[in-house]
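Encoded as structure tokens, the structure appears first; notes follow it.
Left out: one protein chain. Kept in place: all the others.
As written, the chains take the letters A and B, and residue 1 is the first residue of each chain.
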Amino acid sequence: MTLSATDLSLTVDGVDHLKSVTATFEPGRLHTVIGRTMAGKTTLLRALAGLQEVDSGSLTRDGADLMRTPVWRRDTAMVYQQFINYPHLSVFGNVAFPLRRQGLSRDEIQRRVSKSLALVGLTGFERRKPSQLSGGQQQRVAVARALARGTGILLLDEPLANLDYKLREQLRDEFKTLFSDQGDTIVVYTTTEPAEAMMLGDVVLVMHEGRILQVGPPQEVFERPATTTVASIINDPPMNIFPGRIEGGQVTVAGFQATHVSAHLAQLPDGAYQFGLRATDVSLASAGVEGAVTFVEISGSETFVHAAVGKTPFVIQIEGIHDVALGDLVKLRLRPERLYAFDEKGSLVRTPSYDLVSVGGR
Amino acid sequence: MRPRLYPVFKYTVIALWACFVAGPFFWAMTTSFKDANAVQGGATYLPWIQYQPTATGWRNIFGGAGGIDVIQPFLNSAIVTIAASAISLVLGSLAAYALSRYRFKIGFIKNSDIVFFFVSQRIMPPVVLVIPFFYLLQWAGLLDTIAGLVIVTVALLLPIAVWVMVDFFNGIPREIDEMAMLDGCGPLQTFVRAILPNSLPGLTVAAMFCAVFGWNDFFFAFRLTFTEVQTLPQAVVALNSSIPPWWTLSAAALFGVAPLVLLAIWVERYLSKGNLSGAVR
Partner (left out) sequence: MAQLDIVDVGHSYTPGAEEKQWALKPLRLTFEAGKTYALVGPSGCGKTTLLNILSGLVKPSQGQVLFDGVDVTALPTKARNIAQVFQFPVIYHSMTVYENLAFPLQCRRWDKARIDAKVHQVAEALDLDDRLGQPARRLTADDKQLISLGRGLVRDDVAAVLMDEPLTVIDPQLKHSLRRKIREITEQFQPTVIYVTHDQYEAMSVAQEVLVMRDGQAMQQGTPEQLFEAPSSAYVGYFIGSPAMNFLTLDRAHQEFTLGGRTLAVAWDIPGSTSEVQVGIRPEYVKVVTEPGPNTFAARLRGVQDHGPQRVLEIDVAGQPMKAKVPREDGVPAIEEFLVHLPRAKALPYSDGYLVLQS
């Protein structure tokens, strides 16, 4: 039951929405498509659903051409970012709608709706109208409708983007269990949030400007981003990318003191590189290079301090919530052993090692 | 303007406007209960005090001596209005849905041009339209028939229905259509099951417009029917002779307006009950 997209391309007004997108979506797996706004994620989902015509390329399901199958025979369900439900129907009616279209018996519909509403925690809300529900509940209704049908393909387009973070966190946890139990369904889930993509995905596809840049298990994409672009997309805040040189066993970065190359970079030839360093691998220290704080963001339980060293902007992630004032001077320390090295074109050359230390393991 | 004077000014203006609107109604109401003597006796307004009310006018419109019978014209008007409105709403919302959801391009003609084409038919003076209509109906043998009048009225009401509904459908998120299609509905099913139920406010407004325009049409009925079929406005106007029987005319006019007033009250109640508002989002 594999769904394959081959060479999908779509250009609108000179802008590439899809550029030779080739990807395979396997049954029983959750594929997260991560990318910034306008990366083409939504277009890809809509093309998979048959809602968007493309300029060229093909879609097949188990080898059979899907391009000529109309939307209503595609065996596909979709959940939208904007909590789309039928406004005139009750919660029950909304979930039952596709089941009635399938011509199921009353008892069967009743059974499936109840089961599906129970899964999303909306038992007891059957008779409410969507407008009487909170945003989070409306999105649960949409998910319940998609699940109740048991379609072969389930598409979710940034389903949590319009919710506030506590709800996002809660639903993300629920989705993890919900979607892990979907049998042979092909699930494709788009998001702009790395944590969501990492946590939910069996496979992560990184999209940028209509192209798929990298595909792989979350761990691999995160630890071995193929390019600087992938590195900044798969990290929140984006990975710090800055130019530097390796020369005679020293790493030099403008504004910072030269340091010894750490072991993982030792084999690299001398020359110019782009270095990448996660926000978690830059720290505020009592001694170090001075930077001026340009912005402080608080996200969940972390504080992101944006500071500029000379003209190079850095983001520093500190655990916990801290009061740092704009304009303050802070001292930055880079952890050389965590540096990623990319070539000047931005392709990955060397990664720091994640020796998977197993705490308590032997 | 000083703040204290403002409310006085505001309410004066409102009162004047209310008089302007309600005045003719009041005039027609008092006149309908007068007889010839009371009408000729100069401007009087208060029954029992200034004149003795009689029901002559009202008796005259229901087949009284020297009057007419408004029942048949009333039924004719009702049939034409209801049939033409219903057809216009069905065809109009289908057309409007297509115009709202699909991109048409015939040479340089695009969706907005087609919508304008519909509306433009209401811009043309009726006099221009009536001649071709006359020949068309004559050719079809439908002059002076209810069916002919229904066809012509549909042509007049359809633009209104299309215009109102295009605007309304544009306000319904496209995602609803897409979702319905993903849920297994073909295009027609999508329209009937997902879009129409959410369009009640729009349909109500369009139906109101159709009913008002259909009911009030005098000109086309006057030109396209003669002896067999007479609509209510025609009947009322036919009462007008060299010495107008004002009391009968007034009664007939009020009788003719009554259905629309009742309709307006009902729709207003319906809307204010919140049955329609908030149906979408």
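Simple rule for what comes next: contacts are C-beta pairs under 8 Å (C-beta built on N, C-alpha and C of every residue); 3 or more make two chains touch, one makes a residue touch a chain.
Quick caveat: nothing in here was measured; it's all calculated off a predicted structure.
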Inset, instruction - Counting contacts across the entire complex, name the shown chains the missing chain touches. - result: A
Legend entry - Among A:T6, A:Q110, A:T192 or A:S283, the residue in touch with the chain that has been omitted: A:T192
Legend entry - Absent-chain contact - pick from A:V296, A:V309 or A:L348: A:V296
Legend entry - Which of A:F97, A:F222 or A:F256 contacts the chain that the document leaves out: A:F222
Legend entry - Positions on subunit A contacted by the hidden chain, ascending: 36-37, 134, 161-162, 164-166, 169, 173, 176, 192, 194-195, 198-199, 218-219, 222, 234-236, 278-280, 295-301, 317, 319-323, 325-327, 354-362
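Everything below uses one rule, namely that only the chains that are shown with their structure count from here on.
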Legend entry - Geometric centre distance via CA averages, subunit B-subunit A, whole Å: 56
Legend entry - Footprint of subunit B on subunit A - complex, ascending: 49, 51, 70-74, 76-78, 80, 82, 84, 86-89, 97-98, 101-102, 131, 145, 149
Legend entry - Parts of subunit B lying in touch with subunit A, wherever the complex brings them together: 173, 175-176, 178-186, 189, 193-194, 197-198, 278-281
